[in-house]
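Note that one protein chain of the assembly has been removed; the remaining protein chains are unaltered in position.
Every chain is named by a letter (A and B) in the order it is written, and numbering of its residues begins at 1.
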Amino acid sequence: MSDIIRRDPRAEWIARNRLHPLHAEMAAPAAETRGPSGLIRKNPHAVGFIGPNGIKRIDRSGGSGAAVGIRRGARSAQQVELPLHTVENPDYYVVAVLDMVGGRLTSHDKDVLGQAHKLIRGGDGSGAVLAVVFGEHKEEAFDKAGVDRLLHLTGSEFDGYCPEQKVACLAEVEKQYQPRYWLFPDSINGGNELGCRLAARLGERPATQAWQVDRDTSVCRGGGGLSDITRDTPRLLLLAEECADPIDETRHQVLALELDRKPRIINRLQDCGQVAVDPNSVSLAEAEFILSAGNGIHDWDQFHQAAEALGATEGASRVAVDDGFMPRFRQVGATGTWVTARVYVAVGISGAVQHMQGIGQCDKVVAINTDAGCDMVKRADLSIIGDSQKVLAQLIELARDYREGGAENAA
Amino acid sequence: MILDWLLPVLLLSVLALALIGAIRRISLWRAGQPSPVDFFGGLKAMPRRYLVDLHHVVERDKYMSNTHVATAGGFVLSLVLIILVHLFGIESKWLAWPLLASSVLMFVGATFVYKRRKNPPSRLSKGPWMRLPKSLLVFSVTFFLVTLPAAGVLPQGFGGWVLALILAAGVVWGLGEMVFGMTWGGPMKHAFAGALHLAFHRRPERFGGGRSTGLKPVDLDAPVLGVQKPSDFKWNQLLGFDACVQCGKCEAMCPAFAAGQPLNPKKLIQDMVIGLAGGTDAKFAGSPYPGIELGNAKGGPDSTITEGLVNPDTLWSCTTCRACVEECPMMIEHVDAIVDMRRFLTLEKGNTPGKGAETLDNLIATDNPNGYEPGSRMNWAADQNLRVMSEVKEADVLFWVSDGAFDMRSQRILRSFVKLLKAANVDFAVLGDEERDSGDVARRLGDDATFQSLAKRNIAVMNKYRFKRIVTTDPHAFHVLKNEYKDFGGDYEVLHHTTFINELVKDGRIKLGGHKGGTVTYHDPCYLGRYNGEYDSPRELLSAMGIQLAEMERSGFRSRCCGGGGGAPITDIPGERRIADMRIEDARATGAELVAVGCQQCTAMLEGVVEPRPEIKDIAELAADALVEADDSQPARTRRDELAVEVA
């Protein structure tokens, strides 16, 4: 790898993309927000950008820098307007019930919408994709994702976890619109559950984990992922991720539809809210972000601080455990826990086979190590060659800045 | 004179009491399960087993061996003569003088025992054992004095009643300890139980220079699998426990004990004695299990051992290295007992600690301990062009690859060995995906059901093909195939790769050049050395490479385990140190830069020690590096093979 620091095209892209979940942190305007008292506040941490040499810069001229700060008007001028796909008086509907994690379309949702259009395209009559969205949302690009009709169901009854209420509404949709297909993302974010509940309610036999679907046949993953089941396409489908390409060349009408009768039922499942779970009490096997310590840690207080500041679950190599610095249930590896974290940061861990066995399923591995030749560095997606103590100190600071900044932004 | 009538009475009553004690003790042993023995043959062989086999072990400690010969010989002789002279009253100088001589002999022995006991090493038990030398002295002196009149040295009635009383007290003490105590549980119990233990040993093959190390199979249809209560042991195992002299030789050798894991083989055997007789360990006078206080263990013949008597962690700490068995002068079988109790925990309780349960599940579902796809067993050899038995059906040598096939480090050993086989033009083949885990780990973790299932399937596969011998780089598979498959109808000639390579070198089929590099030491794998007696081939092979070994203090039959056997790395019972760290310390003490081993498990364990440390290499790797390519015989082929190795 070269040592040249490049501009971070991704950060710039996020700053440009208003819909990106991280947009708020990246975009310069976030530096000024209206506080609770109504006064304009400046968030000093959100000001500026990382310059080409990696140093934070504040551009007071308000113009240059990365794409940050370029106004929308200027950008939309460059953008090509996508053709509008219209459906008047549809003969039938294909309903897609969307996850909307964090109030926005997920990529899985977009795949499902893409699949919906695939089922309509080239078929008889004119079909419209009817997206069902529960509760408040922040999405502004339904049009570009392929939503012809939108049934937006809001109200306090959709707050929290209320699958029974939602299914009752979907049953109403069934009555009122008699969709040709019901599509759900087969996800743990609600899609799978709603789909299965509705299927049981309607007496439909759904296709689950369907990943290749046309109007005639569907291919579904079965047998715990070991087999493919080819079957006639049913009316109700739970779709796997990347089942179809998302819509990206057309805009859609997003005409609002209503439900004539909104059922209101008594939930038998009473949502008592999310239980606060401290990242360090999350079991290692379930943790998504692990900061793991080895023989190369010399300041253990600092390590714990870092884990706390970053909100990471702590892990350890066997040596760290043997030496009594970490409890045994934190050990990662052959004789410890096999972890599945999305990000695994190995600080001062050399990468013995027995340790590597435990992190085989991790998505991204980051190594902090003084020895550029050690096996952990060979495995890592990102390696920092340097003293753990110094790097952790900087990380703690970055994390604290980020949190304070975040808190102020939220205010 | 008082003694004239008192002595025969005392003798008679003590002998009667001893007899009652013996019957009681025997009935305790008989609470155990039946185990067929050759009753008369065993009794007949007993003296020889004592004098030759047991002595052979005791002789490793010259001091103790001479002491014991003097004391025990003197005592046995004295007792016989005492009965003749003082009980039956046979008045003959031909008996009295020998009795004087034997008591002197015993006295001499006893003084040496006394000297050793003055500052006993920690492995020795204290308590009643500290009394024993005094009892020995009292016994020998008393009977010496008592016999003087009979020998005509002193007049009858010499010394008056004071001396008579003192002597009477001495007789009571001496006989009490030496005869009564023998069957009622004193230190002398070892003589009584030990003699019978030698006669009815469960592994008679061990006598006369033989070896018997394979575990015995579990009857899977039994109502209880494994040993739950002391009475679930075979009766002669119980007898064996009773023979322990608490010499602590086992304790001194045990790697788990040294690592501060909660295991002490001597204490374990004593706990078994508590179990068979009932009681607590409050009076145990030796070292406790590290980290576990004395006084809390309670047991009885019919109470569950692991609930109150022995903590399961104690059983799971054992690496099954057999150092204790090798060292035990009473030839007690610790490993059998430990695995028997583990069997109950695994097969009946489902309580295998650490990664044990997962490993067993994997073995059941995938035939390998880490749950890899069974069809990927041959992936390591994709570039090796190996012949597979299912295609060739027949070969001179069946190369048993073992689960090292799934491990990158072990694959280097496998490739090195293949390189040597090819260089020597050995006609060999592998089982490929038809091979399964040998069952070693499952068996040591107590899961004999899984072991038997693996063994039977492996045997069924091997019986389909024709081969003369099996060669393997894994001493665990070596042991299991060689010694434990017999019970299931698999009788093979199995060689360890070091033996086989050594043969090739001796036959001139491969030539090894000199090894370049610093000092080398050799670590004897337990399952190669103590289990199978192969100490020489690896050493010969190393010296054929011009290596002058710097032997570790503990090598050969005294080699210290790497910590990798018996599923110990899987159950991973915490201690104060790692066994592997201690072993690397041993190696460092020789100044070695390289530790040669003959086992992939040892390699993994020793390489698991934090650097800097000596390099670890299997002998196959060293030999492959030192291989002098024979250019006269089939140069083309060798070159191609070498290329393949490089690519790998």
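By definition in this document, a residue touches a chain if its C-beta (ideal position, glycine included) is under 8 Å from a C-beta of that chain, and two chains touch if they have at least 3 such contacts.
The rule is simple: contacts and distances are computed from a predicted model.
Peer 1: Going by UniProt, what is the name of the one chain that was not included in the view, given "Acetolactate synthase", "Cytochrome c oxidase subunit 2", "Electron transfer flavoprotein subunit beta" or "Transport permease YfiM"?
Peer 2: "Electron transfer flavoprotein subunit beta"
Peer 1: Taking the entire complex into account, which one of A:138, A:231, A:264 or A:328 touches the absent chain?
Peer 2: A:231
Peer 1: Out of A:221, A:235 or A:304, which residue would touch the omitted chain in the full complex?
Peer 2: With A:221, A:235 or A:304 as choices, the missing chain is touched by A:221.
Peer 1: Please pick, from A:199, A:254 or A:307, the residue that touches the omitted chain in the full complex.
Peer 2: A:199
Peer 1: In the complete complex, which positions of chain B touch the hidden chain?
Peer 2: Touch set of chain B with respect to the missing chain: 220, 224-225, 346-352, 356-357, 360-361, 364-367, 371-374, 447, 449-450.
Peer 1: Residue by residue, what part of chain A touches the chain that was omitted?
Peer 2: Residues of chain A in contact with the hidden chain: 1, 3, 5, 8-11, 21-22, 25, 50, 54, 78-80, 161, 163-164, 188-189, 192-193, 196-197, 199-201, 205-206, 208-209, 211, 220-232, 242, 245, 248-249, 268-275, 277, 279, 282-283, 286-289, 310-313, 342-343, 345, 363-364, 366, 368, 372, 377-378, 380-387, 390-395, 397-399, 402.
Just so we're on the same page, only the chains that are shown with their structure count from here on.
Peer 1: Calculate how many whole Å lie between the centre of chain A and the centre of chain B, each centre taken as the average of the chain's C-alpha atoms.
Peer 2: 58
Peer 1: Mind listing the chain B positions that touch chain A in their complex?
Peer 2: 354-355, 370, 407-409, 569-570, 572, 574, 578, 604, 607-608, 610-611
Peer 1: In their shared complex, at which residues does chain A touch chain B?
Peer 2: Residues of chain A touching chain B: 295, 319, 322, 328, 334-335, 350, 352-354, 357.
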